[in-house]
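All protein chains but one are shown at their positions in the complex.
For clarity, chains are labelled A and B in written order, and residue numbers in each chain start from 1.
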Amino acid sequence: MNLTMVVNGSSHELDVAPHSLLLDVLRDSLDLKGAKRSCDTQVCGACTVLVDGQAVSACTYLAVEADGCSLLTVEGLADGEALDPLQRAFLDAGAVQCGFCTSGMLLTARALLRENAAPSREDILHYLRGSLCRCTGYRKIVEAIMTAARTTR
Amino acid sequence: MSARPLRVVGRPVPRVDGLEKVTGRARYVTDLVLPGMAHARVMRSPYAHARVRRVDVTRARALTGVLAALSGAELTWCEPYYGPAYRDRPVLAIDVARYEGEPVAAVAAVDEATADAALDLIEVDYEPLPPVITLEEALAAGAPLVHTGKPQAGIFADLSTLRPEPGTNICHQFHFARGDSAGALASADLVLDDTYRFPPVQHYAMEPHAAVAVWSETDGLTIWASSQNPYSVRVELAKMFDVPLARIRVVVPHLGGGFGSKTYAKLEPLAAALARAAGRPVRLAASVAEAFQTVRRCAARVHVRVGFRRDGLLVAVECDADYDVGAYADIGPRVVQKATYTATGPYRVPHVELAARAVYTNTTPGGAFRGFGVPQLAWALESLVDAAADRLGRDPVELRRQNFLAHGEEFAPGDTPIDGKLEESLSRAAEAIGWTRASAADRGRGVAAMLKASVAPSVSEAIVRLHTDGSVSVLASAVEMGQGTRTVLAQIAAEVLCVPLARVTVVQPDTAVTPYDQTTSSSRSTTMTGRAVQVASEDVREQLLRITAEALGVATRDLTLDEGAVVAPARRLPYAEVLLLRFGMSGGELIGRGVIAPGRTAAPLGGSTPFWEMAVGAAEVSVDEETGAVRVERYVSVADVGRAVNPLLLEGQDEGGVVQGLGHTLLEEMLYADGHLLNGTLLLYRVPRADDAPPALECHFVENADGSGPFGAKGAGEGSLIPVSPAVANALARLTGVRLRDLPLTPERVWRALRARR
Partner (left out) sequence: MLRPFTLHRPETAEDACALLATLGEDAAPYAGGTELLLLMKLGLLRPPHLVDVKRIAGFGDIADGTRLTIGATVTHRTLERSPLVRARCPLVASVARHVANVRVRNVGTVGGNLAFADPHSDLATLFLTLDATVELVSPRGRRELSLAEFVRGPWETARRPDELLASVRLSPWPTGTGAAYVKFGVHERPTLGIAVALRLDGAGERARVADARVAIGCVSPRPMRVEAAEARVNGVAEAELGDVTGAMADAAAESVDPADDLHGSAEYKREMVAVFVRRALRVAVARARGAELSASFPHAVVA
C-alpha cells in the first residue's frame, strides 16, 4: 500500500505491506532508530512517536494508519543543533541513564506539554503511566519535565 | 599525588553520552545493520521439562530465504555446552528441554518474516517429563532430576571446588563457619529463628538481549553483543568454537540497561553458531518475553537464627539458604557463595555458621541481578534484627549501631578490613527520615543496612593515549549501561591529565581494541576500571613530566600539569609541544598502561574484596488497612561511597536502585503454575512506574575518601537496592505490628497478615 507521511518535517512516500508496523517502517525503511522496541505490548513507551501530535505505541500501530499524517520522532525534536528544552532538561537533570526509554519519555513529555503547558507533578505522573524506565527512580525525569515546562513558557 | 583541589572529579557533570541519547542517535545492538545481515528466530520449548525425541529442521531449511536452521543434536561441529560456573547449558536443547522457553531450534533467514515462517516448519517430538518448579519440589526425596549427568566446570577460579550433590538437584553447596555458633546460640539471651522468602524476579532491562555475529577467515568471529562483560563472552565463544581468543572480537555499543542480566554469555553462542552455519552476519534480537526465558534473579528460601545477649550484643548467626538457580547454573553457584559469605551483613558476629545450596529447578535460569544474592539474605537478616530489637526493647537504629563493624575492623581473616563508616550512614539516614521525631499516626518508619563484597580476585586493565593535539583516548572495557561509567572514567582521566572533559574520549568496549576487564558488575567499575584508568593516566603524566624534564634540564618534581600543559618554573609547554619534543615531528602518541590485579589472597573466598559496599535505607510507609496496599511515602538511601566521582550520576544510580528495589518489595514476582510462567510479559509482570516512586526520595552519600578506588572512591549502585525490602517491611511492622516473611508485599499478602493480627 502506498503511504505518504511527513516525518520530522520531511515528506516520505513509501510502499508498505498492510501488516507493517509503524515502528518497523520508521526503524528499517527510514533508518530512524531512536524509537525502540521493548515490551512490545504498549505498556513501556519505548516506541512512542507522535502522530499528528498524539503519542502512539509504534510497536502496535499499523504504518498505513499514518498515511497523510505528520510524525515526530526523537530525531526531529532538536531544531538542528539547538536542543529542545526537554532534551536540555533531561541532560542537565540526569534524567538519562541507559537511554533506551529516553526517546519515548521525551516524546511523551512533548505531547504532554503541548496539551498542558504548566503540568503539575500529578499531571506528569498521570501522563507517564505508560512510560517505564528501569534505570532512574523517575524523580529526575519528572523534574526535567517540570524544568522544561518552565523554560518553554 | 598533588594536593591541588580536584577539578573534574566530584563534579555533577552531565553524562558524556547524553547528547547521543537525547537525540536518538545512540546505537544499541538492536539498531545495527550489516550488509547481508540475516535475521534469526528461536523455537522454544513449550514444556518445563521434556525429553526432546526428535527435532526436524529439514523443511525449515528448505524454505526459500532460509540460510540456516539448527537443532541441538546437529551442533556436532562445536562444543555445544557453555556456562560460567558449570558448562551445563546447551546452545539448543540436546535430548532434554529443562525449562519452558528453552531454545530448541533456531533459524536464520533473509528477513524476520521468513525466519518466523520457517519456525512453523520445524517439527519437534516432545515427551513431557515431570518438572520441579519450586525449591520444595526440587529438594524433595526422589524428586525428578533436572540434570542427570556430571557437568564440566566453567571458568571461575573460586568455583574450582564446586560441590554438587550427586543424585539430587543440588548443584553447589557452600559452607562457612567461625566460632561456635551452636554454643553461642545455646547461651544467648534471645534467639530468633525464622524463614524468609524472596521471589524470582525479572531484570527487565528495557533493551532485551541482542547479538549480531559475523565470521571471517582473517578476523575470526566478530560479535556485537548486549553484554556487561565482553571478555567473559569471548572466553566462552573461544572454547565453544575452538578459536584463539585473539580471533574473537566482542564489541559492545550502547547498552540498554543490564542489572546483571547481561553478564556472561546469553544469546551470543547461538548467534555465533547461526552466523557460522549461515555464512552471513546474523542478528539475534530477543523480545522481552524471551528475556523472561533467558535469565532472572535466583529465588531464595532463607532460614536464619540469630542470637543476642540481653544488652543487645549480637553473638551468633546461623543461616541456611536455598537458592533456586533454575534449569542451568549460569553464575548461580557464585551468587550463592558470594552472598552467603556475607550473610551476617554489616555486623560483628563472633559465632557464625553459614550454609547455602544452589538448587536446580525447571524454570528460567537464575543468574546475576543487582545485589548478587545479597538482597535475598538481607531481607531475612535485617527483618530479624528489627524483630530482635522489638523483643529486646531496643531502638532498631541503636541496636544496629551497637553491632556494626567498625572502620578498619576485620570482616574475616585475610579479607579486606571494613573501609567505611556504617554508623555515619546510619546517622545520616536516621536524621534525614526524622527517626527521633514522632511520625504521623498513620505512618511507620523502618531502617535496614547492608554490606556486600565485590568480586575478587578480579582484573581491570586500561590504556590511555595522549594524542598530538592534547586530546585523550581512554581504552577500557567497562560497559556503559546507564550507570555512568563512561563519564566517570573520562572524569578520572581528565583529572589526572589536567585536560578538559571534552578532550577525553572513552572508547566503547571492543575486545580487539580495549584491554581486558573482567566484568561490569559487582559495583566494581569505578574502583577497579577507574583505578586502571587512573594508573594509565598517571603513566602518561609521568612520561610528560620525564620528557619535559629531560628537554628542559629540570627535575620532574619542579614540573606540574595545568590545563593541557606541563608547567616548568619559567615555561609552559602545551602537551602538543611536549610530544613534539619527544617525537621530533607532529606524530606519535604517549601510551599509558594501567593494570589493577590484586590477585589471590588468603581470604576465605580466595580473593580480598577490593572494597566493601555499604548502605543504609530508611523508609516511611503508610498502609491502606482495608486493602493491604502499602505506600512508601518517603525513602532515604545513604551509601558510603568514599568519594562521589559524579554526584549527579551516582544519585541517578541510587534513586534507580531504590525504585528497582521497591519492585521486588511491593510488586514483582515471576509466577508459575503447572510449570508455566504465568506473567512473562510486561502486560502481566508489573514493574514500578513513575507513580510508584516515593513522593519523597533522597539519596545521600558518605564521602570520607577512604575507598581503594581513584581519589578515595569505592563502588556503589547495588547498595541502595538491598536495604529497601527490609526497610519497608520494618516500617510496616512498626506501623502495624505485622511482620511479613514473603516478598513481594502484595496488597493481598499484607491484607491477610493484617487480618490474622485482628
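Convention: a residue touches a chain if its C-beta (ideal position, glycine included) is under 8 Å from a C-beta of that chain, and two chains touch if they have at least 3 such contacts.
Keep in mind that what you see is a predicted model, and the values were worked out from it rather than measured.
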Check the options A:35, A:56 or A:89 and report the residue that touches the missing chain. A:56
Among A:48, A:73 or A:87, residue touching the chain not depicted: A:48
Using the document's definition of touch, tell me which of B:630, B:738 or B:753 contacts the absent chain. B:630
Chain not shown: contacting residue from A:14, A:35 or A:64: A:64
Option touching the unshown chain, where A:95, A:111 or A:145 are the choices: A:111
Touching residues on subunit B - with respect to the absent chain: 112-113, 116, 622-624, 626-627, 629-631, 666-667, 671, 678-679, 682-684, 686, 746-748, 751-752
Counting contacts across the full complex, list the positions on subunit A that touch the omitted chain. 1, 17-21, 24, 40-43, 45, 48, 54-57, 60-62, 64, 108, 111, 126-127, 129-131
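One rule holds in what follows: only the chains that are shown with their structure count from here on.
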At what distance in angstrom does the C-alpha mean of subunit B lie from that of subunit A? 30
Contacts from subunit A onto subunit B in the complex sit at residues 27, 32-41, 43-44, 46, 73-75, 77-78, 83, 87, 90-92, 94-103, 106, 124-126, 128-129, 131-142
Subunit A-facing residues of subunit B, complex: 12, 14-15, 17-28, 30-31, 203-208, 254-259, 287-289, 481-484, 648-649, 651-660, 681-683, 687-691, 693, 697
